[in-house]
Each structure stands twice: as C-alpha cells, then as structure tokens.
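With one protein chain removed, the remaining protein chains of the complex are shown where they sit.
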Amino acid sequence: MEPNIKLKMTLPRIPDIELVAIEGLDRMARHMGIPEEKIGEAHVLVTEAVINAFEHSGQSRPVVRIEFTMNQEKLIIFVRDYGKGFDPGAVEQPDIDKKLSSGHKRGWGLKLMETMSDDLLIESDDKGTRITIIKNLK
Amino acid sequence: MEPNIKLKMTLPRIPDIELVAIEGLDRMARHMGIPEEKIGEAHVLVTEAVINAFEHSGQSRPVVRIEFTMNQEKLIIFVRDYGKGFDPGAVEQPDIDKKLSSGHKRGWGLKLMETMSDDLLIESDDKGTRITIIKNLK
Amino acid sequence: MEAEFALKTEVRGDVLIMATSGYVNNDGGQQIASVFEEYHAKGFSRVVMDMKESKVVNSIGISFLIEVIEKLNDNNGKLIFANLAPSIEKTLSIMGLFNYAAKESSVDKALAALA
Partner (left out) sequence: MEAEFALKTEVRGDVLIMATSGYVNNDGGQQIASVFEEYHAKGFSRVVMDMKESKVVNSIGISFLIEVIEKLNDNNGKLIFANLAPSIEKTLSIMGLFNYAAKESSVDKALAALA
C-alpha cells in the first residue's frame, strides 16, 4: 500500500490564501486517485477551517498552520491558530428560518465542517485553537 | 510600509508539487502588487530549486521545505532538503554547443537559478542542501 | 486552481440570470447581493443563479444568498440555482437553502421552471 503523504503549510493572512491549501490538497488527491466528490467536500472543510482561524483568532500578525495527511482511505486535516480561542459548546446552531429574518446571516462554518467530516475535534484555549478533521475517502 | 509576508511549506514528493509552491508565491505577489515579469522569473527559481531538492537529494522518503519571505522590494526563497548534498563548485557549466552533440541534454537548473536571481547561496553537506535565493522585485 | 470571482448578468424577459465564475468568497457574495439589489429595485423578482463556473465557495459568500432569498420572499419572488457542483449543492443543502430556493441542472431548465 502507498504510505501516507503529508503536506504542511504555514499561511500568511492575505486574501484567498485558503486556495493555496486547496491547491496542495488537490495535487495530493489527484496523485492518490481520490474521487472528485470527496475532494470537493474536503475543499469545504479546508476553506471554513482556515477562514475561521484567521478571522476569529484575534492575532495582531496572524499565521495559520495547516497539515494534510492522506492515504487511500483517509484524509486528516489539522488547522492551528495562535489566537484567543473560543468555547465550541457555546456556539449557537444556525437555523435557516431564523437567519432569514435576522441581521446576522453568517455562522455556518462549524456546522458545515461537522456535517461534511467524519470526525471533528476542536481543542481551544487562550493560546489558540487546533482543529483536527477526519474525512473518509472511500 | 507593508511588513514582510511569509509562507512556509513542507512538500511531499508527488508529481508537479512545485506548482503548489508557485501558487502560494503568486497569491503573495498579487497581494503585494509585484510586476508579472518578476513573478515569472521567480517561478523559474522555485521550480528548479524544488525539482533539484527532490531529484538529487537521494532521500528514501524525501520531503522538501520551502519558505518565501516577501516585501515590496525583495523576495527571499529558501529551499531545504535532507539529502546527500553536493559540491556546487564541481558542477560543470552547461554549454548549448556541447549539449547539442551530447547524450546528456540536462544540467541547466543551477545556471538558470544563478542568472535569474540577484543572489544565490548554496550550503550543502552530507546532511542535505539549503539554497537561499534573493530576487529583487523592483 | 480556482480563479478570481467574477459575475455576469443577463436579463431574459422578466428573469434575472446571474452567472458566477471563480471562488465565491466574501467579496463575491457582496457583489451578488448588490447586483441583485439593483435589479430587485427595478422590479425583478425571478432569479436564476448559474454557478457552472464556480467550484469553490465559502460560507461567508453563500450567506449573502440568504439575504437575496429574504428579499425575494418579501414579494413572492423565486430563486433557482443552476449547474451546481456536487460540493456546492451539499453546502447549500446543509444550510437549508433548498427549503426556500429550487435547483435545476441547467439554466434552460431553470428558465422553463420559471415560465
């Protein structure tokens, strides 16, 4: 069996930098022959995790680390910021009916990550947040 | 003045992975408003350095580290492998007249890097090779 | 690699067709909302969102579509998505947008559904 392949990046905060992580993921996935449908879902996981890490972390000169570990069966995405952290349990579940009449339309990232992943672990404290996402590829 | 921005990657050995580094460089350069012509030349520097690091390093499970540091004036590209190293002084200068009648058409990477960069430093020993490339962007 | 966001608009009868290309990010979502607003103010209330040339979206960009749906709901309007990539369709579905908007596999089918 092909062993794990691994790609690590430390990203600067510039517009659309999450697309660089996606490009790396795409090359790995194509090399491993992963179905397009799984790759598309992994895009969502990466995009939402990286955007959150930059946007909510409250670092003055933010960097975000991302690591992909992939084999034929599984993709593990690890995203880390060095920001202020948060309590995932305290985040309200978004609901389209309420959003329609609310001024706050956002708040979908965590829900998308939870639904599209096979496992999601959030570790967060005042030193920052680490998100580990498992996505089955079969 | 806009401070330095920095992007780091640790790349796995898969086909065309150098294009992921180029994608990162492109996003940084576009954000900083770097002229297309300079970006194109930086592509060559990245491509040749990454290919060499994978191809000649002789590692059984090779990884290559690359770091970009960019401001309005300058790009610094740092590429590191953990391979067997080489003696840059012992590398023969390629010459098109000789290549035409030779069976060995390759051997252009270092010359391209030297010519397109503003400064190039190679440190190499039996623990691997580090190449530091400076490219002026003005 | 996904391209920069761009938006093209076309009017067919009383239907507004907005066709995205590239990454639907925050800016992209804002553009969609403000172009829609312009036409909505002129009375358009039937909209086709053609996303054929977009392969990547983010939830911030898509949240602007909730604004579009809200305004259409206020005057019996209708939004139909067309040409959705599977992962975008899944994103919109998780967000519950198909409770308030339809989807079709092509712009022609979307136009037929509105006719």
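Each chain gets a letter, A, B and C, in the order it is written, and its residues are counted from 1.
Keep this in mind: a contact is a pair of C-beta atoms (placed from the backbone, for glycine too) under 8 Å apart; a residue touches a chain by one contact, two chains touch by 3 or more.
Here the structure is a predicted model, which is why all the values come from computation and not from measurement.
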Omitted-chain contact residue, chosen from B:14, B:32 or B:51: B:51
Interface with the unshown chain - residue positions in chain B: 15-16, 18-19, 22-23, 36-37, 40-41, 43-44, 47-48, 51, 94-97, 99-101, 105-109, 111-112, 115-116
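The rule is short, and it goes like this: only the chains that are shown with their structure count from here on.
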Innermost chain, where centres are averages of C-alpha coordinates: A
Identity of the chain that, by mean CA position, is farthest from chain C: B
Distance from the mean Cα position of chain C to that of chain A, given in whole angstrom: 24
Chain centre separation in whole Å, for chain B relative to chain A (CA means): 29
Approximate Å spacing (C-alpha centroids) for the pair chain B, chain C: 42
Numbers and ranges of chain C residues touching at least 2 other chains: 1
Numbers and ranges of chain A residues touching at least 2 other chains: 15-16, 19, 23
